[in-house]
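Could you have a look at this structure, given as structure tokens, before my questions?
Removed from the display is one protein chain of the complex; every other protein chain stays in position.
Just so it is clear, A and B label the chains in written order, and each chain counts residues from 1 on its own.
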């Protein structure tokens, strides 16, 4: 990371209250941002201030298709420069599958420089066979494959036991991590209730699906959710759908530099 | 638009699920942003990433008066460069009328390079005669005249039938489009209830006022409102008071590249 190292003079005299935070490149403690339309300069400015705390940048939904070519290329190039994995939103790949363009999608993603893809069925119905094949194909092409469980629309909710099986199957098929759906709002979706809280029963069931909780990424756009997950799993829980301008505040939460988690260690 | 064209490589292989989106310069499918204080670099960065999706930039309330002269000139010049209409908030013109400075206001707006004005009575009481004269005077001077119906304070609410008549009168007097008030919050104002939903009865009455719904711009700051209006009127509904950082996400909603509207076409 060279000049982007985050150590600054304060660390000469003070320790983080919550210790043991992992460093990039890391396999746990991942932070994934939801980019809904950052400009080039904003992206650069963000990476310069906080690049060490960003592991994945998701170009949300199908926004990948909406940038001018040059702006898209520049964004991908910036991500590379700061060792940030970048990928198009899951809905975009769902659309490609619907339009029978999976291979073209993966080829273009590779050419453009995306380093990951997300395989989901949050909006469309994707058959188990197509899901499995998509995961293995993308993994073969060298992408980090993130899969997602959970439906965007609460009316589509699937039984939690099915989600648990899906997690295990996805990992077996080559998924790098499995994302637990939280949407942009963090409320009334998949695994959060109307107030944005996890139901404990669901949480336990999901955890039972994996040997290692580090294989999961929790979409947790709201501070209360981030706090809840950090207090439960520690500073190195994987968190997703973080609003870009919250990433440094989240890092403060992770290491105990904010009242909400500092209290847990005093 | 030259280099700002939004076509990128993704469009070679994928189609937008919701087709028929209009292109700039357009008369329908307008997006108006509420600018509460963007810096110059932010404005430029925003236009470079999303200029094709922005039709109007409103310098909200009286913020026009609060920028350093150079910063204001630069903002107006950027708007011109990216074919974005720019105008001072309606409250600002209400203040000018209150201070008996309408002519000076329009002259200065012209000199500074604003291309539109908004005529409203959201806060002050403006007589029908003054409203009519303001609209025609501004139209004569070459401004695109947006008028607004609805009061900011729910206690001031006027009967919906009066608003309907006002729409027809404004258009006759030279208004380019009529804005349906939603404020910044989108809640408990004019035509939205406490939860930010339209009342169907109001919607129908407002629609009855115009031959062509394209003559209306709906202030819809909340995603749920944007979604509701796109699902009802299609991708080319005119939407206003969009937070600048939501404009690409809104465009994704318009063309079906986001779960919430994609579902409607599958």
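A few points about this structure:
The working rule: a contact is a pair of C-beta atoms (placed from the backbone, for glycine too) under 8 Å apart; a residue touches a chain by one contact, two chains touch by 3 or more.
Worth saying up front: this structure is predicted, and the values here are computed from it rather than measured.
Only one of B:20, B:37 or B:154 touches the chain withheld from this view, namely B:37. Against the chain not shown here, chain A presents residues 3-17, 41-42, 44-46, 48-50, 52-53, 223, 245-249, 251-252, 255, 257-260, 262-263, 266. By the touch criterion stated above, the residues of chain B touching the omitted chain are 36-42, 60-72, 91-92, 94-96, 98-99, 101, 104-105, 108, 111-112, 122-124, 152-153, 184.
Assume only the chains that are shown with their structure count from here on.
If you average the Cα atoms of chain A and of chain B, the two centres end up 34 Å apart.
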